[in-house]
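One protein chain omitted, others in place.
Which chain is which? They are A and B, in the order written, and residues in each are numbered from 1.
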Amino acid sequence: MNGIDEIPASWFLILSAILFSIGVIGVLTRKNGITIFMSIEIMINAVNLTFITYAREWASTHGLIFVFFIMAIAAAEAAIGLAIFIALFRHRETIDVDEANLMHW
Amino acid sequence: MFELVIFFFFAAVAVIGALTVVLHPNQVVGAISLVLSFFALAVMYVLLGAPFMAALQVIIYAGAIMVLFLFVIMLLNVERDEIVVSRPVQRFLGYTAGSAFGLTVSYYLLKAAVIEAPEGSIFLSDARSVGMRLFEAYIFPFEMVSILLLAAIVGALLLTQRDVRRDATGGGETV
Partner (left out) sequence: MAFDTTDIVLTVVKIAFVLAITLSITPVMVWVERRGSALIQDRPGPNRVGPFGLLQSLADALKFILKEDVLPAQAHRWLYTLAPVFGLIPAVVTISVVPFARSFVIPEMNVFGRTWFEGGRIFEPIIADVNIGILLIFALASLGVYGMALAGWSSNNKYSLFGGIRASAQMISYELALTLAAIGALMGAGSLRLTEVVYRQTGYFVLFGIDWLRIPAWNIFPMFLGFIVFYVATFAETNRLPFDFAEAEAELVAGYHTEYSSMKFAMFFMAEYMAMGTISALTATLFLGGWDIPWYDEPATFVGFLLSGLAFLIKVSFLLFVFVWVRWTLPRLKYDYLMKIGWKVFLPMAILNILIVAILIAFRWI
């Protein structure tokens, strides 16, 4: 398993950049709340990949700890976010984010 | 050579999975392709020499968070295919801005990302060293995250509960 040095670290970083921009596109173009939420998860995972790539390159455990915390916080965020969507659906019968405009000026 | 094949295959799976989430009108298909994408990312972590993080990735993201997503999608059971789409100008701006951002970052990563590993250090990524680090240097953030998770549990319960009706025995019953 020592062949991992064959793959340059920048390739992982570019993969991460591609995934992150896909997530950005999803957030900007979709109206469905849960799809937007899933796009945010894509971006979070792209960041995780970057952290682990740099952790390997710098031979440091700190990057892994950051990923660990990001995962924990993503779990909390998913629980709260989905609860918000369930509450929204109860009141509005939709999870279209344009319909949730009570606070809109 | 073998690693290269694995890298490109799973990189393609990750990107296609993510694209399906963004482009496919059906949310359940999106959720499943997102699971595949996360699984491919876990393979990336193994390639990077961090199998412990790969296992965590699959357990937490694919095994817990995405099941929750699927559960909510199935529970709400909104229309199978989303008909309402965003305005053309919004879509155009979104695609252009997103692609431009991705291209720029990739360009500068290729050009400017200089990584110099410190000499003679070994990348420790097993459960023991991650755990040691977590409970020595990061014990305070760790406790903070546990409080955050507790707050999230209470918040989620509060947001989703319906009227609480007291029955004759005096016990609270969510209806």
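As a working rule, a residue touches a chain if its C-beta (ideal position, glycine included) is under 8 Å from a C-beta of that chain, and two chains touch if they have at least 3 such contacts.
These numbers were taken from a predicted model, which means no experiment stands behind them.
Chemist: May I ask you to name the displayed chains that the omitted chain touches in the full complex?
Modeler: When the full complex is considered, the omitted chain touches B.
Chemist: Identify the residue among B:Val67, B:Ala137 or B:Ala151 that touches the chain left out of the display.
Modeler: B:Val67
Chemist: Quick one: which of B:Ala14, B:Ala40, B:Val58 or B:Val105 touches the chain that's been left out?
Modeler: B:Val58
Chemist: Name every residue on chain B in touch with the hidden partner chain.
Modeler: 26, 28-29, 32, 35, 42, 51-52, 54-56, 58-59, 62-64, 67-68, 70-71, 74-75, 77, 80, 126-127
Everything that follows uses one rule, which is that only the chains that are shown with their structure count from here on.
Chemist: Under the definition above, what is the set of chain A residues touching chain B in their complex?
Modeler: Within the complex, chain A contacts chain B at residues 1, 3-4, 6-7, 9-15, 17-26, 28-32, 34-35, 37-39, 41-42, 45, 48-49, 52-62, 64-65, 67-69, 71-80, 82-87, 89-90, 94-96.
Chemist: Mind pulling up the chain B residues that touch chain A in the complex?
Modeler: Spelled out, the residues of chain B in touch with chain A are 1-4, 7, 11, 14-15, 18-19, 21-22, 27, 30-31, 34, 37-38, 41, 44-45, 47-50, 52-53, 56-57, 60-61, 64-65, 68-69, 72-73, 75-76, 78, 82, 84-86, 90-91, 93-95, 97-99, 101-102, 105-106, 109-110, 113, 115, 117-118, 121-125, 129-130, 133-134, 137-138, 141, 145, 148-149, 151-153, 155-157, 159-160, 162.
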